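One protein chain is absent from this view; the other protein chains keep their places.
Chain lettering (A, B and C) follows the sequence in which the chains are written, and residue indices restart at 1 in each chain.
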Amino acid sequence: MPGIPLTPDVLSPVVVGIIVFVLAAFVGLELISKVPPTLHTPLMSGSNAISGITVVGAIIATGAGSGTLGSVLAFVAVVSATINVVGGFLVTDRMLGMFRKPKRPEDTK
Amino acid sequence: MPGIPLTPDVLSPVVVGIIVFVLAAFVGLELISKVPPTLHTPLMSGSNAISGITVVGAIIATGAGSGTLGSVLAFVAVVSATINVVGGFLVTDRMLGMFRKPKRPEDTK
Amino acid sequence: MSIDTRALLYLVAAVAFVLGLKRLGSPRTARSGNTIAAGGMLMAVIVTLVDADVSWTILGSGLAVGAILGGTAAIRVQMTSMPQLVAAFNGFGGIASALVAGAEFVKADGLELPTETIFTIILSVLIGAITFTGSFVAYAKLQGLIGGSPITYPGQKMVNGLLAVGIITAAVIAQISQDPLAFWLIGAVALVLGVLAVIPIGGADMPVVIALLNSLSGMAAAATGFVISNSALIIGGALVGASGLILTKLMTEAMNRTLSNVLFSGFGATSTSSAAATGGDVTTTTPEDLAIALAYASQVVVVPGYGLAVAQAQHAVREVATLLEARGVKVAYGIHPVAGRMPGHMNVLLAEADVPYDQLLDLDQTNNLLPRTDVVLVLGANDVVNPSARDDEGSPIYGMPILEVDHAATVIVVKRSLSPGFAGIDNPLFYREGTRMLFADAKQALTALGSALEDV
Partner (left out) sequence: MSIDTRALLYLVAAVAFVLGLKRLGSPRTARSGNTIAAGGMLMAVIVTLVDADVSWTILGSGLAVGAILGGTAAIRVQMTSMPQLVAAFNGFGGIASALVAGAEFVKADGLELPTETIFTIILSVLIGAITFTGSFVAYAKLQGLIGGSPITYPGQKMVNGLLAVGIITAAVIAQISQDPLAFWLIGAVALVLGVLAVIPIGGADMPVVIALLNSLSGMAAAATGFVISNSALIIGGALVGASGLILTKLMTEAMNRTLSNVLFSGFGATSTSSAAATGGDVTTTTPEDLAIALAYASQVVVVPGYGLAVAQAQHAVREVATLLEARGVKVAYGIHPVAGRMPGHMNVLLAEADVPYDQLLDLDQTNNLLPRTDVVLVLGANDVVNPSARDDEGSPIYGMPILEVDHAATVIVVKRSLSPGFAGIDNPLFYREGTRMLFADAKQALTALGSALEDV
């Protein structure tokens, strides 16, 4: 690529990963500032479901060329991660559904 | 790299840039939530100094192989960016120095 | 799909997580926040499936089994068992991350891996395995499968120290020789460590522990993201890892504790032993007398606590309230932020019994109302109404804000005995003039009260 004088090589994936990790962690730190205690349980449960993002890794792990052991690990990983994701979002939704809304006026806006 | 089965190629710099940009923008959005009006001016001035980060680009631009026009552009860029950075941080510091601290008790902690 | 396109779509999913988490933090938007985050997850999964070079049999059956198990559990679970279910789900997430990292190692099949890949595999296996067993011990404690009280034994620190040394040694060996055995060892020791770390913590502190383990499972996912160079895992994991830490901090603050105090103090270990040591005389009452007092009151405040959850008396209290309201008595509920055993425990419980949201008062609102209250009915609450927190500087809970029920005209306390609550300390409220005790299971007392009220 002779046309791009100042980007001779690219960052290694680990370094990109570190940058992305640090920035995402800051977003996470700043996001949850003043949550009322009532919402701690649903918030915990909802963020728990998000940590099930590892399901993406589990799916990739079922890829070809893993051998028997690899396939077993991958299968158990997919099952576990899916339990976490599906169960996590559902139970959070149920929990939040129980908090009844106050009367109309506060609904506006 | 036969040892890394699942990282056959790396992300292109633009995509990495986009990811980093979006995450950093979220950090920026979340950071400034409830700043009292008194601090709006220093905050504006401080973040203005940070936008002078372009000085890094200006420094790189003075690199070899730029020709006359390139060198002129780079020189003006370095001067401008440095004015922004040095002036910006100094004036913010002066401004904040004028806000006198309240009496001792609130100083603790 | 090119790796670049995929990464950009993962970014969209990550943005959904961010927006979802943000909305989960405010009552009005929480439910939609959860839906948005779930949408992001669905999107991440679909993006991964497109053009995926996977074994569809394994994948399909795995997804189906997982969805059925997780879904059923989520739909079936009782309101009061939700914290332990979240713990269990979290444990599954942790082990999944460890397994993905393990599968990646197996796939390399002896080929030499780069240092950083080995390092992140170790991290992922370690954190994932600790999360797994730690979460299931928390589950067992909350579910009552093992005793909820802190389990301590001599030499605890020694054992934990030895295990840590073992893990570090194995990690060094793994890093140098890439020997599969070392990885298995790390996983096995980490599983043990997870158990030993959570066993000595009291059951009532489990919500905090679960929040912390949740943060760890995020970290494990992020580590796995490094192993397989996947930005979705790194971003999602980092988000949860960081926000989980803040949440843990918020939760300990609401309980007026510190994290290290929760993790290492064996707080609550005394709860069964110290019992009603001090004391004095108490005045008791009967459901019949109570019914009369309530029927002729104009403002009644109900203060529910952990005992209400134990007795599953949320519907019973709602029925009594309805009877009283029919008589023109005003009823409100005073909810202490840490009443019960999980944050929002009382709100969720009473919401299940259809108590209107606007009758639930928070700490300040309740304390404003109490001086104008005729009868306050303390139902299975103890620590949250303990005046020592306000008056006795030597008390272990000194400084915790309480519901100042002693400002009301009459205080009725319904509990089974004089046993202390979670903090394991005596409660001067019970021996105070003007307080009357009704020793009974909360549900039975309310049922009796209900029939007595119909006779007044």
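The rule we apply is simple: contacts are C-beta pairs under 8 Å (C-beta built on N, C-alpha and C of every residue); 3 or more make two chains touch, one makes a residue touch a chain.
What you are looking at is a predicted structure, and each value in this text was computed from that prediction instead of being measured.
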Displayed chains in contact with the omitted chain are A, B
Interface residues of subunit A toward the undisplayed chain are 1-7, 9-12, 14-15, 18-19, 22-23, 26
Across the whole complex, the chain not displayed is touched by subunit B residues 13-14, 17, 20-22, 24-29, 31-67, 69-71, 73-103, 106
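We take it that only the chains that are shown with their structure count from here on.
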Rounded to the nearest Å, the gap between Cα centres of subunit B and subunit C is 40
Cα centroid separation, subunit A vs subunit C, in Å, comes to 19
Subunit A and subunit B have mean C-alpha positions lying a whole-number Å distance apart equal to 29
Residue ranges of subunit C touching at least 2 other chains are 14, 18, 104, 107, 228-229, 231, 235
Multi-chain contacts in subunit B, i.e. residues touching at least two other chains, fall at 5-7, 10-12, 19, 23, 26
